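With one protein chain withheld, the remaining protein chains of the complex are depicted in position.
So, subunit A:
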Amino acid sequence: MKFDSPAKTNPIDRLKVVGKPTPRIDGPLKTTGTAPYAYERHDVAAGQAYGYVLGAGIAKGRIKSMNLAHANQASGVIGVLSTLDHEPVPLGPSNTANLFGGAEVQHYHQAIALVVAETFEQARAAAHLILVDYEREKGHFDLAELAPAAPLAKDGKGKPKVENFGDFDSAFASAPVSIDAVYTTPDETHAMMEPHATVAAWDGDNVTVWTSNQMIQWGKRDLAKALGIPRENVRLDSPFIGGGFGGKLFIRSDLVVAALAARRFHRPVKVTLQRPLIMNNTTHRPATIQRIQLGAERDGRLTAISHESTSGNLPGGKPESAVSQTQLFYAGANRRTAMRLAELDLPEGNAMRAPGEAPGLMALEIAMDELADKLGMDPVDLRIVNDTQVDPMNPDRPYSYRDLVGCLRRGAEVFGWHERSAQPGTNRQGRWLIGHGMAAGFRNNILTKSAARVRLAADGRVTVETDMTDIGTGSYTIIAQTAAETMGVPLEQVSVELGDSDFPISAGSGGQWGAVNSTAGVYAACVKLREMVAQKLGANGEDIVFADGRVEVDGRSFALGDAASGGELVAEDAIEYGDVDETHQQSTFAAHFVEVAVDAFTGETHLKRMLAVCSAGRILNPVSARSQVIGAMTMGAGAALSEELAVDKRFGFFVNHDLAGYEVPVHADIPHQEVIFLDETDPWSSPMKAKGVGELGLCGVGAAIANAVYNATGVRIRDYPLTLDKYLDRLPKVT
């Protein structure tokens, strides 16, 4: 199905199933522990051996030798896969760091061996017996030190990542009110609940991997390349994923070493990355240093916007695109954005939930608060004044639908924003300094082809097959809702099968593009199935109604399954987009409001209330959409207050590499969270008229918290996370 003009009224608009608050259909499997996660696929291949990954003990250098003798002789050991026995495996287009093979160590905890044994405990014990002789090399690990000389990042064609529009320098110089400040965000790790895990088994030249991966076809492509075998010889199966957040977008070492070891030792091999390995072995959200300059008229209208971000990565890696939203978010005639990239020898920086926008808005939305402060203007009003309904650098290109102003106004009203004390540091209740902050959120809606297959059985059951993944987001449920709505059957009559690379290729899960594209693909396949049903039942033209499990054709009524009485009907199609996202800027919007209490003695910050109001097109399932947003708000709270990979700048690694040291929020940190979705549709997005929300909830929330801390204390913190050591000396004296 080609989608190249705004959606008209279609079967989804009936909203009998779509848009209804629907508990996730896979919930019972999860609550009973029967959802098959990768490391628990004991049933899929007999005789599984256990692998344990040994990570490099240095950050940069070479392995001179590895003594495997003790490990090989240890109890239960089947064999050891050594990085020295392999050439570095070829990488897919989105990976930078070597996944396995060769003597070179590019980063700490790079996988250098896999011990395979009859039990996990035997493999682990033997891994500790491997003796590695390293030749250390000096590396670069300090972003702040390299930042001043970091060159401009370049795109794939070698063009520097700089965007200029109008004349920023003169506009900034002549602006009556301006701010110019530097903000920093730290390295962060995904810290998903389910570690990366894979069971690999070979059948002749074909390998099947039961794994935990967000993007099945990328995984298939990259694993085939890594193993040097044709793509059709690889099958990935990933029906349930215990969180990904971008950490499972691309194949990781678990997949590679499990497949290599299974081939070498002629046994199915099961591998999970042990938790303390994950932070340094896999990817992370890179730290940024961001300079923002804003110039405005006295009425708050922005006249000059500049955002420059510096991040680091391994040679060949990409920058954290923290400036991207700044090109689009606010009006302003003179603009500049730039990205600089330093070469670091830390582990690979790569996508983590809302890459770019998450750290970018953490900075930009403090800067807006600072500007409002300087203007003596309400920060909500400042954002309203600077709303734009067009792409600011291409004024002929409108937003497909944008109601940021609606988010701001509704949020201010529901939150009671105007009752706050606007003067920072003046609202004290006992030992607590109370503060209120807000920020706006922005994240693009990305359109990408997505296919599905739909089967209709004689009993009327509809089965959807697509390689779409459910990373805890609720994909199963919205896909079932889409099929039920389109085919006119109750939700219970739909089965959904996901995550198998033998299924039609979907958009996958990433960049909050999963929901809209995968359901649109399912819709396309269902429309094709409706045509097949119509044909079977002898319908002519449009006079056919699918409802309540039945089909009405020219006054005659059939059970839907009657169309399949002569055999299952199978329809396959994809949604493919024309230039709808080129002619129209497609984005999602949010307003975040936060109340904090800061302990006037110790500086501890407690969140008291959080509200997000979202403008994101049609909400397919308010229950799972809300879960996405509150989960993202929680992640934003961690980013604002506690999450930071501590870099050892001498030895080049993330020191706090476990969940005791890397502090994600706990339940006690998170207060009442309220989420409001504006009632809207975006007909330019797809036949679903929906957009993603999975990352939107994270965008801006960190700055809202930082702004609330400022309002509480009068102390402006520009370095995340806002741990108390950064402002203790600026709190009121207590003795």
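The criterion applied here is as follows: a contact is a pair of C-beta atoms (placed from the backbone, for glycine too) under 8 Å apart; a residue touches a chain by one contact, two chains touch by 3 or more; residues count from 1.
What we mean here is this: contacts and distances are computed from a predicted model.
As stated in its UniProt record, the chain not included in the shown complex is "Molybdopterin dehydrogenase", which appears among "Molybdopterin dehydrogenase", "2-oxoglutarate ferredoxin oxidoreductase subunit beta", "Sulfur-oxidizing protein SoxZ" or "Teichoic acid D-alanyltransferase". Residue-wise, the contact with the chain that is not shown comes from A:Ala646, picked out of A:Leu84, A:Ala422, A:Leu491 or A:Ala646. Contact with the undisplayed chain is limited, among A:Ser5, A:Ser75, A:Asn206 or A:Asn394, to A:Ser75.
Looking at A:Lys64, A:His128 or A:His672, the residue that reaches the missing chain in the full complex is A:His128.
Hidden from this view is one chain, which touches subunit A at 57-58, 75, 121, 124-125, 128, 276, 431, 599, 601-604, 606, 641-642, 646-648, 650-651, 655-658, 660-661, 663, 665-669, 721, 723-725, 728-729, 731, 734-735.
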